[in-house]
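See structure below.
Just one protein chain is left out here, and the rest sit where they should.
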Amino acid sequence: MNWTWFHRLGSPPHVYGFAERWAPWIGGVAALAIVVALYGGLVLAPEDYQQKDAFRMVYVHAPSAWLSLMAYSTMAVAAAVGLIWRMKVAHSAAAACAPIGAWFTVAALGTGMLWGKPMWGTYWVWDPRLTSELLLLFLYIGYMGLRAAIEDPQKADKASAVFAIVGVVNVPIIKFSVNWWNSLHQEATVMRMGKPTMNGDMLWPLLLMFVGFSLYFAAVVLIRLRAELLRRERSASWVREAVA
Amino acid sequence: MLTVSGLHLWRGDRHVLRGVSFTAGPGQCVLLTGKNGAGKTTLLRAIAGLLDPEEGQVSWRDAPARRSRDVFHAELAYLGHEPPLKGDLSARENLKYSIGIRRGVTREEIDGALTRTGATDFSDRSVRMLSAGQRRRVALAGVLLTGAVLWLLDEPTTNLDADGQRLVADLIDEQVSHGGIVVAAVHHAMTLDAGNVVNLELGST
Amino acid sequence: MKASAVAVARLVVARDLRLAFRKPSQLLQPLLFFMIVATLFPLTLTPELSRLRDAAPGVLWIGALLSSLLALEFLFRDDAQDGTLEQFALSGQSLTWMLFAKTCTHWLLSGLPLALSAPVAALALGVPAEAMGSMVASLALGGFALSLLGAISAGLTLGARRGGVLLSLLTLPLSVPVLVFGADATQRAIAGAAIAPPMYMLGALAVLGVTLAPLAAAAAVRIGLE
Partner (left out) sequence: MSKFFAMDGYGVYLWPSFALGIGVIVLNVILALRSLAAAKLEARRRLEMRS
């Protein structure tokens, strides 16, 4: 098996160059996908027979919620790689994921509340999915708080990596406990925000939106990754070239 | 045999260790000198495995120390700036617990070590009440009790009177003559009887 | 001769117990805090026992959680400052095992006394006497899981500035499962229902904590010592 690709992944200048070359392309495709999906979702898709046009909020809520989780798992995987193989690049990637994930958690919460108002009659309902999303936001805040509170960047990398891994083990447990808790208090939920049954015209914009959000995430991570790599590199000559 | 090869270490933005290498075999004493901030403490902590060097390696008995950490630590005694003692416990209690987690230790052994370092008189007083020099004597008794082959001492004579400084030199001489290895950071030159002393000045490269 | 794992654990526990009894105020403060929080609720909510009874599981568990956070501050901080943790890390023994022993002692000195004294606060909240046994059991078991979880965050915040607030920020979201199952068990106990289902869950969390938390705590402490 050829492992050169793995070694290249561990080399900051190589990754920096890769990120610099590819971020605009990935970002461009992401923007295109999101715009087309928006048109498909807002204009082409027929309205839902139950939720009417309100169902269209799924096109922004679901991808945001998904991105918030994907960012957390990517962060935890990168953190684990960084801890095990002592890879600066992996720690940088983990650091790059956190703020993006946190912002999309906020977006998922906000869009969920806006969707909840017409559906439940109130902005906030202790729905298990919204509650889990809120707890995920707390985990992100903890992660970033820990990182900010440790002065030495390498120490911060390692400590926050341990927290990210502990968090990712905990996320399914939190999810399970929140579902358990919700089943005890079923009457609190007036109307479940169930997924509307989707026909093809409704579905393709959603799927395209997922693709667009994923590519967008990759592009923004690559930009942030470059910043994190520069911060961690102290003397290497490639930095001189990169910032010239 | 302790082998340190090409250690590079940064603290924050500062490149503290710039490729430090040396070896120390049985019966050898390495005295680390250098200005404040030259990296003496950093080097000792890196050897002990408390700090993770960015580049380079510490080997013990021809194997990377990091890979067989517990074996390495069982043969190592580290004494840092501050004697690792609990203020609320007496000297004797401190040693009973801190040595006990390493190996089975008897009361007689503890008494012997305290006598050797001249700490018997105050061994039952709570450490909080002791002077800095007295604490250091207790900590030195702890180093003796570990029975470790490799000693890493960070400015072991700090706070000690002339008598105590002589004691440290004697202890190092003894350890070395028994085939042990000592790596010590010192800020003034130390007169040792042992023949095999290497001086390593840090911060000059 | 290298000390055996049992001897190591015995010494770690004995040292912490001895130190704790020389400084009893550190033991009592979290307990008093818990009592005061629990008795402040009737003043802000309602003095009617029937209504307090509904809120009791929440009051007791939030109080227990906050008080355990208070006690967590003492878990590693002193030992990190006086070099004890460094000694542990360089002893050639398993740091994971020693921290597990320390965490168990911590529970013995904070979680268990809290669970045992909870009936006093519970009485003031209108919890029926028959529910006390189950409530104490759930608080003791949940407290153990909280101590294990807290050991990780206490280790992580060793190297951090503003450790106190951060410690809560890291621990609180992670402790949600313990809180959910614990409060459910207490609620069932008050209602006179079987508490087995949530207790199994608490037990599972404690087992998971025993297997994973000391490992993570040891990794965290090693990073903190750098």
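By written order: A, B and C. Residues from 1 in each chain.
Note that a contact is a pair of C-beta atoms (placed from the backbone, for glycine too) under 8 Å apart; a residue touches a chain by one contact, two chains touch by 3 or more.
These figures come from a predicted structure and were not determined experimentally.
One chain is not depicted; across the entire complex it touches A. When the missing chain is restored to the complex, the residue among A:94, A:149 or A:220 that touches it is A:220. When the full complex is taken into account, the listed residue touching the unshown chain is A:61, out of A:61, A:88, A:155 or A:175. Contact residues of chain A toward the unshown chain are 27, 34, 38, 42-43, 47, 52-54, 56-57, 59-61, 63-64, 99-100, 103-104, 106-107, 110-111, 114-115, 117-118, 216, 220, 223-224, 226-228, 230-231, 233-235, 239-240, 242-243.
Just so we're on the same page, only the chains that are shown with their structure count from here on.
Taken as a graph of touching chains, this assembly is fully connected, with contact between every pair of chains. With chains reduced to the mean position of their C-alpha atoms, the one farthest from chain C is B.
Separation between the centroids of chain A and chain B, computed from CA atoms only, is 48 Å.
Mean C-alpha positions place chain B and chain C at a centre distance of 36 Å.
Rounded to whole angstrom units, the spacing between the C-alpha centres of chain A and chain C is 32.
Of all residues in chain B, those touching 2 or more other chains are 52, listed in ascending order. With touch defined as above, residues shared between interfaces to two or more other chains in chain C number as follows: 226. Taken in their complex, chain C has these residues touching chain B: 1-3, 7-8, 11-12, 14-15, 18-19, 22-23, 82-84, 86-94, 98, 225-226.
Per the touch definition, chain C reaches chain A in the complex via residues 152-153, 156-157, 159-163, 166, 169-170, 172-174, 176-177, 180-181, 184, 201, 205, 208, 212, 216, 219-220, 223-224, 226.
Within the complex formed with chain B, the residues of chain A that make contact are 86, 151-154, 234-235.
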